[in-house]
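For this view, one protein chain was removed and the others were kept in their places.
What follows is chain A.
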Amino acid sequence: MKTNDLILQTVTKITVFIIFAYSLTLFFAGHNSPGGGFVGGLITSAGIVLLLLAFDLKTITTILPFDFKKVAALGLLFAAGTGIGSFLFGVPFLTHSFGHFDLPIFGETELATAVLFDTGVYLVVVGVTMTIIQTIGEDDD
């Protein structure tokens, strides 16, 4: 039986961008309000899972041609890398620092190295979640 997913697919195409935008908001808001790398990563994966539900696995792997295991490893590299940076400055491991910068659009912004660590967490969460879901999904063939 051939099913018609027109409504599901159309709605998905619109909502997926809202979900991604929301996950990025949560990710960057983590320092001063609830949110951060973990929940941001989970919501990004939820968006990708919605795509997987509306379309099939093959389509999604052509749109997002990442090996998610390596995404997770890249995230770990980010997190460990922010720690190793401390060796260069002669301070204890994982000492974070921050500074105020005058950026073109945002004006004066506070940038902290903790965000780099959080990027690592974000990538690991997305990588691990998607690896689990894709591996189980691919399993029967």
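Points to keep in mind about this one:
The criterion applied here is as follows: contacts are C-beta pairs under 8 Å (C-beta built on N, C-alpha and C of every residue); 3 or more make two chains touch, one makes a residue touch a chain; residues count from 1.
Here is the rule we go by: contacts and distances are computed from a predicted model.
Of the names listed as "Sulfur dehydrogenase subunit SoxC", "Phenylacetate-CoA oxygenase subunit PaaI", "Na+/H+ antiporter subunit D" or "OpuABC protein", the one that matches the UniProt record for the absent chain is "Na+/H+ antiporter subunit D". Screening A:V16, A:V39 or A:L94 for touch with the missing chain picks out A:L94. Interface note for the absent chain: among A:L24, A:L42 or A:A80, the touching residue is A:A80. Contact residues of chain A toward the unshown chain are 69-70, 72-73, 76-77, 80, 83-84, 86-87, 91-96.
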